[in-house]
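Every protein chain of the complex appears in place save one, which is left out.
Letters A, B and C mark the chains in the order given here, with residues in each chain numbered from 1 onward.
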Amino acid sequence: MTDKQPLLKVRDLCTYFYTEEGIVYALDDVSFDVARGQTLGIVGESGSGKSVTALSIMRLVQSPPGRIVSGTVELLGEDILKKSRKEMKQIRGGKIGMIFQEPMTSLNPVYTVGNQIMESILLHSDCNRKQAKERAIEMLRLVGIPLPEKRFGEYPHQLSGGMRQRVMIAIALSCNPQLLICDEPTTALDVTIQAQILELINDLKQQTGASVIMITHDLGVISRVADEVMVMYAGKAMEYGAARDVFTQPRHPYTAALLKSIPNLEEDVERLHVIEGMVPSLSKRPQGCLFHPRCKQAMTVCQEKRPALTTAPDGRRVRCFLHSDAVEKEAAHG
Amino acid sequence: MSIKANANVQDAAYTSFYHDAFVRLKRDKIAIACLVFIVLLILVAIFAPLIAPYPEGFQDTSAILAGPSSKHWLGTDEFGRDILTRIIYGSRISLSVGLIAEAIAVTIGVFLGALAGYYGGKIDAVISRIIEIFASFPHILFAIVIMFVLGTGVINVFLAIGFVGWTGIARIIRAQVMQLKEKEFVEAARASGGSDLKIILRHLIPNCLSTIIVVVTMAIPSDIMYEASLSFLGLGVQPPVSSWGEMISMARKYLRTNPTYSVFPGIALVLTVLAFNLLGDALRDALDPKLKNL
Amino acid sequence: MLKFTLRRLYQTIIVLLGVTLVTFTMVNVVPGDPVAVMLQKKADDATINRIRDQMGLNDPLPAQYFRFLTNAVTGDFGNSYFQKKPVMELILRAFSVTGTLAVLVLAFAITLGVLMGTLAAVFRGKWVDRVIMMISTLGMAAPSFWLAIILQLIFGLTLKWLPISGLRQPSAYIMPSVALGMIYAASLARLTRTNILDAMNQDYIRTARSKGVGEFFVVAKHAFKNAGIPILTYLGTLIKSILGGSVLVETIFSINGLGKLLVEAIMKRDIPIIQGCTVYIAAVFVIANLLIDLTYGLFDPRIRVAGPAKR
Partner (left out) sequence: MAEQEVLMAVENLNKWFPVRKMGRARGYVKAVNDVSLQIRRGETLGIVGESGCGKTTLGRAMIRLTDVTDGRVIFDGQDISRLSEKELRPLRRDMQIIFQDPYSSLNPRMTVGDIISEPLVYQNMYSASERIDRVRELMDLCGLDPVYIRRYPHEFSGGQRQRIGIARAIAVNPKFVLCDEPVSALDVSIQSQVINLLMDLQSRTGIAYAFISHNLNVVYHVSRRIAVLYLGRVVELAERETFKNNRAHPYTRALFEAIPQVGFDEQQKKAPLSGDLPSPVDLPSGCVFHTRCPYTQPRCRTEVPDLREIDPGHYVACHLV
């Protein structure tokens, strides 16, 4: 981690959904930093809270039923959660750009690609329409779309999935944001196209100096692009540290089990490692460590107390009693 | 969010789709109120002779076109007949139109719609055109013309309204069957050697049933309104049989002498239609939210 | 787009042919001899037969249908039995009245319905939404002919603000338009609300918000145009229902429109008018529907411009 002030500093962020079935603890007490020019990977299975993290930073959690209950999200020292609606509009698309999973549905089908890129530029700069159009075409060229002048006037359904995702990137980057949040940007794409998009995100990051939060369920994607990685499970960060360390020497049993359970071209195994059981329901969470019902190394204490995310001397953070005996402080709300 | 998908089987109670839907419906207070109203209305219609304050057709010559009083709660008509009594008997017509006309419409609609949806191709093209042709006439106008052809009378009202209403159901069932046909569980059945007939019986019909329930509940109020409209125009149920539409039509001539005469049958009509509409909405939300544009 | 237009045109012609066939068949299975009706039983059998021959009623039905069809194409639906005028002339005169009324009803229903529906969607769950939904639920349950009478009772007889019948002054249009339009305004409000809410749940709305688009433009620009497609589809049905509903309202307000013409013709068994009116109204709807389909392209570029070939 760098000594300088991080670009984004998230502390104790909690986002709950108040549903008829009870409170869904979608995001519970999550803290992380994103340094300038760095890529943070957030990895987890469905329901782990990784997408809610992104939406909470953008303050786009659907409310009701969702609500950001507590915590701070500081962008360059200023708490986004305290901003007014108007200030928030300037931040969204201006300082933080976002790309979503489904390139097929994330673009409005009834407006041209050019219109949708220009919309963002016109909102966040003093450009007139002509300048905005030039800028939009330039962005299309930048994200590697052939014949940008022609594509400018086309509708989303006329483009392939990969091209649409490039358009999404063009929109997100059109106003030179300092942070780019990518929520599963390549999940819906083929591998060869995925490789292109990942390369593009990496290249543009280098060019613009923006930071990136890469959210995905694919550990491979994370290890290809991320500098740091946060592993999430059932709404909590389980392990957090430099990507190389986390993937080569995982400390949390969940991370270790996850890494072993993916088939790998490098090593041949007869049987895949299995994590028994299922992700717990986020409205009826188990006592103690949220992972203990599926953990092969679970101890008695794991069934009783929630472990805290503790920082080891080498700077790595793990939420597990095997590595620390710290207990999570009781949440003040409940 | 796929949180619900992770719900543990262990803590879920044994539930079928309809049981689940019923639980959801029970939580809806308005829907339950409507259901109670409809059940009461059905009881009133069945036991009309016991409930009505006067026999059907009884004329109180001392009170002609009288306003509401303790003797005649809702007043009397131009022959001195008790309006409450006539409204109670009129519910018989309205409810049986809802039931019988809709049964006719569903039979034709489901059969043709399923045929078009399942076989597709030329059969679908022909049936779709037929649906389009019949759907080109405004319902009420078409019903009027059918009544002209068949002549007035209760049975003919059922036939006319039933024959007018089938196109909507046919369209929905056609779309539903087309969608179901592409589902992988139907493909799985074919892959296991299931014949067309077995697939229709085991997969298509059970999956269409909830849609049919919703569509029928939502179509009944329109049928009731068409009957009232036909009778209002003098083309439907003929006096002395009581029908709300016919009562409103008669009341029109006495707006000045007895204004409430026209109001009460209308309120009966509005309440009944409202109850079915709201119940239909609730059933749709519980059974088949896809039909949102109905 | 051209191919789409041609295909819809072809379908429209088939449907119009079907409409004439259905109408012709229905009207011709009516028991009773139209000539006997026309002459009101004053003539002897020989005279009736002579007139039947003159009118071609003794020809086989397919020949009669063919003649009806070829005449209909040129706008000739024959002469009325009783008014002794060309049916087309009567229809056109009546339609100028009904058409005006229909346009007013349509304008009333669309303005009120879409506005209220949008408001309800924007204030989803708040009291504005609840009040609008309550009124529209009531509006959907009130039959137009009863509403018309209640309006007459209140604004005509009691308050004496509006004339209770005829169309002699502009204010006379208010009550028929409201009576007939209320139910459609109510259903349009519900339809608009559902579809805007539906559009608001789509991924592209999230994208728009993530760009920093304000809530007003999220609804007005991004949701509204997408929600417009099902509303446009509904317009066809709306036109059809208004033409049907005018039968009742015209009877109540003594308006000499198409509906009244038809109902009176049915009472007198004036077959050419019944036949002409039915075909005419259905044709108006079919053609309106065709026009609506062709304007989809304005809302939905997926129809206007073809995409890449899909697997």
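We adopt the following convention: contacts are C-beta pairs under 8 Å (C-beta built on N, C-alpha and C of every residue); 3 or more make two chains touch, one makes a residue touch a chain.
Please read all numbers here as calculations on a predicted model, not as lab measurements.
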Per the touch definition above, residue among B:67, B:153 or B:194 touching the missing chain
B:194
Omitted-chain contact residue, chosen from A:15, A:38, A:51 or A:194:
A:194
Touch list for chain B against the chain that is not drawn:
5-7, 9, 12, 14-17, 20, 183-185, 187-195, 198, 202-203, 206-207, 209
At which residues does chain A meet the chain that is not included here?
45-46, 160, 162-163, 190-196, 198-199, 202, 217-221, 223-224, 243-244, 247-248, 257-259, 261-266, 269, 271-276, 278-279
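Definition applied: only the chains that are shown with their structure count from here on.
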Roughly how far is chain A from chain B, centre to centre by C-alpha average, rounded to an integer in Å?
50
Enumerate the contact residues on chain C facing chain B in the complex.
11, 14-15, 18-19, 22-23, 26-27, 29-30, 137-138, 140-143, 145-146, 149-150, 152-153, 157, 191, 194-195, 198, 230, 234, 240-241, 243-245, 247-248, 251-252, 262-263, 266-267, 269, 274, 278, 281-282, 285-286
In the complex, chain A touches chain C at residues 58, 60, 64, 88-94, 97-98, 100, 102, 105-112, 119-120, 123-124, 154-155, 157-160, 168, 171-172
Would you pull the chain B residues touching chain C in the complex into a rising list?
129-130, 132-134, 136-141, 144-146, 148-149, 221, 225, 228-229, 232-235, 245, 248, 251-252, 255-256, 259, 262-263, 266, 269-271, 273-274, 277-278, 292-293
